[in-house]
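First up is the structure itself, then whatever we jot down about it.
Only one protein chain is missing from this complex, and each of the others stays in its spot.
Now for chain A:
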Amino acid sequence: MSGLRVLVGCKRVIDYAVKIRVKPDNTGVITEGVKHSMNPFDEIAVEEAVRMKEKKLASEIIAVSCGPTQCQETLRTAMAMGADKSIHVEVDAASYENLQPLHVAKILAKVAQDVKADIVFTGKQAIDDDCNQTGQMVAALLDWPQATFASKIEKANGDLTVTREIDGGLETIKVQLPAVLTADLRLNEPRYATLPNIMKAKKKKMEKKKPEDYGVDIGPRQSILKVEDPPVRQAGSKLDSVETLVSKLKDAGLVPS
């Protein structure tokens, strides 16, 4: 069980506290100059991988990110948290707008085979698209078992015992290695990337690759028709009696008259 190699996927997304603005031409959201940071669920995945390394379950952590040049900052944060090295799969800004989870899953699957990873670890979903697909797709492409929405990961002989957060509560499963894991919120509280670690991370290796190096075609399979703001919330009205409420419901056709 010693010496697991963990490949952690990190996505650079708009910081969760920033107010999102739709582009005037409704083709997307404004990202130019806006504060970005690592997807919070991916931070949790990185933290868990680092803890596994501290517990001697893992021996090497490789962080990987697909996107434009700025993704390198995200990878440096991952290395400052404890990843040993990173891989930046460069996708130019224009193609990045159409990069979908399937493309990323194909890339991650190829990278995992390339580096001979034992675990592929990502956040459960990205906070910008909320797709919740990449981890599951990687498992299917690699034909590996998957343990998604993990809130607790423990070693059990040669396998992993993972507690998953599901709609009905908690589910505990045993997963054979190699496997794909996706992190949920309560898995851990990520550490801070402190300055001494940021300085050390500058010396860690960052490989620069392209999707073509892995034989993945990132041509768009979807086109975005329109992006718009959610509708402005209409004011409610205060009613003074149950009778008024019932008659208003009947008028609106919500209750049979």
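By definition in this document, a contact is a pair of C-beta atoms (placed from the backbone, for glycine too) under 8 Å apart; a residue touches a chain by one contact, two chains touch by 3 or more; residues count from 1.
Criterion: contacts and distances are computed from a predicted model.
One chain of this complex is left out of the view, and of "tRNA (guanine-N(7)-)-methyltransferase", "Glycine cleavage system H protein", "Cell cycle control protein" or "Electron transfer flavoprotein-ubiquinone oxidoreductase", the protein name its UniProt record gives is "Electron transfer flavoprotein-ubiquinone oxidoreductase".
Only one of A:Lys19, A:Lys116, A:Lys203 or A:Lys226 touches the absent chain when the whole complex is considered: A:Lys19.
For the options A:Gly158, A:Pro196 or A:Gly236, the residue in contact with the chain missing from this view is A:Pro196.
One chain of the complex is left out; on chain A, the residues touching it are 15-19, 21, 24, 33-35, 37, 189-196, 198-199.
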